[in-house]
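Note that one protein chain of the assembly has been removed; the remaining protein chains are unaltered in position.
Then we have chain A:
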Amino acid sequence: MQLCRAYRDVFLSLLAPQLIMNVWDEVPQEYIAIIKDQLGALEDKTERHNNLEQIVGRRWMPKPLWAVRNYDHDGIEAWEKLSGIPSSHSRITPYCIYIHVPFCRARCGYCDCYAFPLSKNEQRHIQQYTDALVQEIEMWGSQELLKERIISTVHFGGGTPLMLGISNLDRIVNALKHNFCFSSKTELAFETTSSMLTEEILASFNQLGFSRIHIGVQSLQEDVRKKIGRRESPKTVLEKIRCAVRFGWIVSTDVIIGLPGYRNPGILDDLDSLMENGVEGFSIYELVQSPRNRLFFDQFHLTQQPILDKFIMFQTAFQHLLKHGFENCLYNHLSKHRDKNLYFTSPSRHEDLLGIGTIADGYFGNFQYRHSTYLAYLKSISEKNPGFEGGLVRSAAEDVYRQLEVEIRSGKPDPLVFVANIGYEKSMDLFAKWIRLKMICVDPSGDSCTLTPNGAWFIGKLLSDAAENIDTTTFIY
């Protein structure tokens, strides 16, 4: 039986390319011209072999600083250096908080997040980790002036923060409120799977002050959900979204291009369903291979997926949302109405970030720090070290890159920030090139520009372009 199944899988995998329809046939007529226009801008007419598959496949994301160079300080030193830095900032400058919860109910094959399921001693781990988070919050709370700066948003990411349970999350939120300055506008948000969401949680969290929820729906197509290990039916997911909306929550969700078998019209049908049920924000991603999801890629032969197909699906989803009145609030996040995506857009508002918990990164001014992985975090957290792995000070060149990075990722790069940082000539070259390649488009007002779907797809290239224009031999990106 097993052998038969193996033969069948091989047979299907060989047959698969012929079974798949031409991706253009799946694109609604109304989007074809504009997507071809976007694609056409990327073609290099002078190239003899103009291979679009190669062209759209050429992109990557620059690594974070800690991944390309050593820390300047170990955890203890970094904490010493940081003491006082938050206080040197203006009292009126808001900042945001990110709390990482690395637990999940089950590991999803496609997921590349730092998260793991707890099988044994689940409650002990949850308790230990909650204690550590509260301890770290209190350490930060000892920074007097940090207490006086208003928090724009607190974002719980993961993993699945709900794994901590309502009472522990209640404890953490209370610790935050006790130690930091919340205003009536401070937004509390968390990420979750729909399966962890209940009416009770929605109501309780509302009372705690949470108002935004990012649900990892991934797909509403039954066959796709089965492949990615989602247990709930699409109907149940939509019911839960409706419930959240009814309770007044701002709901956003993901669209992941490249999940096995996830194609149009399914993607567009899902977007329609989610919009109809009150979702106000969508983050469009491409499923990217990493060591954490490599097996999943192998299992579904995802490395053989034509990139051009994914590019077209990405563009289609983007165009569909634009058509329905959604606007970029980040390079890959489109939203409308109340969804401001405050955490992810905080760099554009020049806010500092207080990262808390395992592997969380944070920064105050040009000082960046990163927390250790789970066990090291629990082990190292003490009076002298809130679980940091290390810290570094951005150099002048790295600071310039950071400013340009923020502009690009915001989805609305401000040319004057580029001029101020790399000069007129280089900025002009960059913007002219990006307009030509339709990575950005000038807004109707003429005063600003926005990343197009091309720009969102090639975000890593835009960042590389910017980095190449920074004059220093010490800058590594």
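The rule we apply is simple: contacts are C-beta pairs under 8 Å (C-beta built on N, C-alpha and C of every residue); 3 or more make two chains touch, one makes a residue touch a chain; residues count from 1.
FYI, contacts and distances are computed from a predicted model.
Peer 1: Consult the UniProt record of the chain that does not appear here and report its protein name from "Protein containing WD40 repeat", "ATP synthase subunit b", "Fe-S cluster assembly ATPase SufC" or "Small basic family protein".
Peer 2: Checked against "Protein containing WD40 repeat", "ATP synthase subunit b", "Fe-S cluster assembly ATPase SufC" or "Small basic family protein": the hidden chain maps to "Protein containing WD40 repeat".
Peer 1: Have a look at A:75, A:157 or A:234 and name the one touching the chain we're not showing.
Peer 2: Touching the chain that is not displayed is residue A:157.
Peer 1: Of the residues A:124, A:185, A:384 or A:436, I need the one that contacts the missing chain.
Peer 2: A:436
Peer 1: For chain A, which residues lie in contact with the unshown chain of the complex?
Peer 2: Touch with the absent chain occurs at residues 42-44, 46-48, 50-51, 54-55, 58-61, 63-64, 67, 98, 100, 112-113, 157, 285-292, 294, 330, 332, 343-344, 347, 353, 355, 360-363, 368, 370, 405, 409, 414-417, 419-420, 423-429, 431-433, 435-437, 439, 442, 446-449, 458-459, 461, 465, 468-469, 473.
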